[in-house]
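All protein chains but one are shown in place.
Think of it as A and B in the order they're written, each chain with its own count starting at 1.
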Amino acid sequence: MAPVVDTLRLTAVEARGLLERGEISAAELHSAYLDAIDERDGELHCFLSTVERAEGDGVPIALKDVISTKGVETTAGSKILSGYVPVFDSTVAARCKSTGLPLLGKTNLDEFAMGSSTENSAFGPTRNPWDPTRVPGGSGGGSAAAVTAGLAPWALGSDTGGSIKQPSALCGNVGLRPTYGTVSRYGVVAFASSLDQIGPVTKSVRDAALLYSIIAGRDPLDSTTAELPEPVRLPEGESLKGVRIGMPTELNEAEGIEPGVAEAVANALALAEELGAEVGECSLPRSVRYGMPCYYLIAPAEASSNLARYDGVRYGLRAQGESYQKMVERTRDMGFGDEPKRRIMLGTYALSAGYYDAFYGQAQKVRTLISEEHREALEQFDVLVSPTSPTVAFPIGERIADPLAMYLSDLLTIPSCLAGLPGLSIPCGLSEGLPVGLQLIGPQFSENVLFRVGHALEQALEFDTVPTRWRT
Amino acid sequence: MTWEPVIGLEVHVHLKTRTKMFCRCRVGFGAEPNTQTCPVCLAFPGALPVVNRTAVEWTIKLGLALGCDIAEHAVFSRKNYFYFDNPKGYQISQYDLPFCISGKVILPTAEGDRVIGIVRAHLEEDAAKTVHVGGRTGRIRGAEHSIVDFNRGGTPLVEIVTAPDIRSAEEAKRFLQLLRQTIVELGISDAEMEKGTLRVDANVSVREVGSSELRTRTELKNMNSFTFVARGIDAEIARQIAVWESGAEVRQETYDFDATTGALTPHRAKEEADDYRYFPEPDLVPIEPPADLVERLRSELPEQPAARIRRLESELDLERATVLVTGGLDRLWGDAVAAGAEKIAAANVIANTIVGAGLDPAAVSAQELARLVDARERLPRAAFDEAISKLADPGFSAEPYLAQEAVSDESELEPIVARVLEASPGQVDAYRSGKEGLLGFFVGQVLKETGGKANPRVVSELIRERLDS
Partner (left out) sequence: MAITREEVLHAARLAWLALTDEEIDRLTPELDKILDAVGIVAELDLSDVQPTSHPLDLVNVWDDDVPRDSLSREDVLANAPALERGLFKVPTWRQ
């Protein structure tokens, strides 16, 4: 009889230990997660598809359904790609494969990674494991919920404006948005090319570092990637002596931050000081106020172009049409949900003749400004800290009718994304019984610092990643 | 009112790299449809472009050959539009920061050098190939459906844009010939219009002589030889002049020129002009050509054609010099002359026979050619032609051919001449009433009768003696 695996608690590093010591086989481990999925995913809907057979002898992994997997359907959460089976692997999927990580399944997301709640999935929402009447965050709600619910030991997500970090915050686990250019986007369904990054969603910071070391590094198939300047170091220490932590006022005192969230973050920072860190204030004068407008011009503009290939000619949905144009127009109208349509329209407008300078052109300059402000702040501090999300998980349906309200979920994650900076979200406490995430932002290529600080804090915080309702 | 044409050309050059512009699929003709494609050139979800380094180097080289400034910071941009042959829904091209700007091409003419400005040369990817099925002519009009082959999609293309400095259809043709030769000598493209590796669109407008205004221009497309380009331009100039002179205004339109009928057909009217919404390609980083690369490429440039024409002009004449240089034949000529051939005779023989025989000038033995040029008056035509055709064969020697002599014995030739003239009474009458060009016809008939062995000069004299009396 196969050993009983507590998937709710098992970290990837622990799972690797089990495998290495021969206490369980890869096939058995894989099965254990499939069993968990059978048990709990009916309620949560984290997975769009699962893979029965374990191919590989390592720790199984779930991949957000924007990540192309050869021979396994990849939908990007959209009707327009329903039934699309890639004939090639994305680089990140290939790197997982060659490390021996069996694919567990593809996780649910907001369509084309556009959203902050996973309610925009064409295949139904995912529910937060802490409280199934609430959202898990988005766009990568499926991966985050799966990890928290013990349906996968770890997962990969994609982050454009916060789509890894925010769901991790709302689901109470660890999410890393890497430095732009350290992880290949080849084979990942593109949303906004200059912002998209693929990163780990895990239960612990060590797991995140391990997974990052597997996927990171220059890819000749992606011209925007660079080699890591130093190898990934798995964090071990517990002291934060000598670490300078900055708290940007505009991020930490932004309008809309719930008191419970602010309090949890403040407690965590007090703990950081006890561990030896120096905490101080700094300013990002315009990054928060102009961050969202800048993002919601650049991202939709790039998306409007990236989504032009979905035309029913070579793959995906095809509608009826008496002419080529009619066929394409109808395919796109039928296949895209409201949020992609909104963003395509916005982006098309922002790039169009007469509007380019005022909108897209201007946003590109605001982006320079935001990068500068972050660079200056990071001259005095090793990491910047703030809540990841202004609120805890909100009820399903609460914001879906108000796009702007939904966009505000990413208020705090967006600015550092625009600067291409890495960010690590770790759970730092509960507010009203729901997880609060704290984000650590560092300069480009500072993942090792983020891991070190995150790990030390994580050890001190002792946050229990198992949802209260499932604790025995 | 005298009118002056104002012509600019947009030339697309297919680079003959081994792989495509943004992926490493092979480039080449004749493969089964959709067998030279990959996720990138098929625009599968998640695919990303990677620049072909050789294509960049060749573009810079071409820009240098055209006298351009090479950008220190060049950027690829997305040109967004929907069409069958454009799978991403955008073409990766260049917009505000192309590789090459502000060059010029010099056309030597009898009245001095004509300078044709080159506004820019940039690098982009070619579209895929669409076949329209079911219509009468295979074109879009009347087709039932279309089928798309993505093999060609992604081939590197350099687009060269000239200033509107060209002033006649004939000048456009000469410009294109010189441009083509420049490109071929760089080894970056075969640049053949008939094969589609060189494409030319013309922008045409007219204005009053002496004015410097630029009136509305039209675009001519789908002409597949330099001659047709010239004819199309002439037809469009005439059409525009007629429009202005009738009191109407020329409208900005795109026309296809049908060379067989001479008709200019406007493209389907677009409801609104395309808004391409150019923005810098986020999947590619800028190219900053290293100075040492640019210098190395500059040092590899062959001598400018215009300079070579002027040099040869002093030894021949402008027309022969132009023909030789734009045909890539001047080096062979120089070698043949050095080997003893008479200059004008060598020029004539080379210009008239080498290209026609399909020979590669670089493979032709200049020594043997010189000997043939020397002997061409006395050799039988057939022998001469055969020798020419073998000039590029390795180890060719003219010796065996030189031994042959054309028949110059008048007594042998007289009866044959008489026979030929008797057999063609109609042509004889025509000749006597002024059509002197028919002399060639009679000579040809005699040569035919003698299996090419008669001496054409002697035959010619005999015929003239008979007919002019």
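Throughout what follows, a residue touches a chain if its C-beta (ideal position, glycine included) is under 8 Å from a C-beta of that chain, and two chains touch if they have at least 3 such contacts.
Keep in mind that this is a model prediction, so the values were computed, not measured.
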Answer key for A:Ala27, A:Ala226, A:Leu275 or A:Leu430 versus the chain not shown reads A:Ala226
The listed residue (B:Val50, B:Ala71 or B:Ile92) that touches the chain absent from the view is B:Val50
Missing-chain contact, candidates B:Val184, B:Val285 or B:Val355, resolves to B:Val285
By the document's definition of touch, the residue of A:Leu234, A:Leu271 or A:Leu369 touching the omitted chain is A:Leu369
Residue positions on chain A contacting the omitted chain are 83-85, 87-88, 180-181, 194, 220, 223-224, 226, 286, 289-290, 292-294, 296-297, 304, 308, 311-318, 321-330, 332-333, 336, 338, 341-342, 344-346, 348-349, 352, 358-359, 361-369, 371, 403-404, 407, 419-420, 444
Contact residues on chain B toward the hidden chain run 17-19, 23-26, 32-39, 42, 50-56, 75, 82, 84, 131-134, 140, 143-150, 268, 272, 275, 277, 280, 282, 284-288, 290
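Criterion: only the chains that are shown with their structure count from here on.
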So, in whole Å, the Cα centroid of chain A is separated from that of chain B by 55
Residue positions on chain B within touch of chain A in the complex are 39, 42-51, 78, 80, 82, 84, 87-90, 146, 148, 275, 277, 279, 282-285
The residues of chain A that touch chain B in their complex are 66, 68, 74, 76, 81, 84, 86-88, 90, 185-190, 192-194, 220-224, 301-302, 305, 307-309, 311, 313-315, 324-325, 328, 348, 351-353, 356, 360
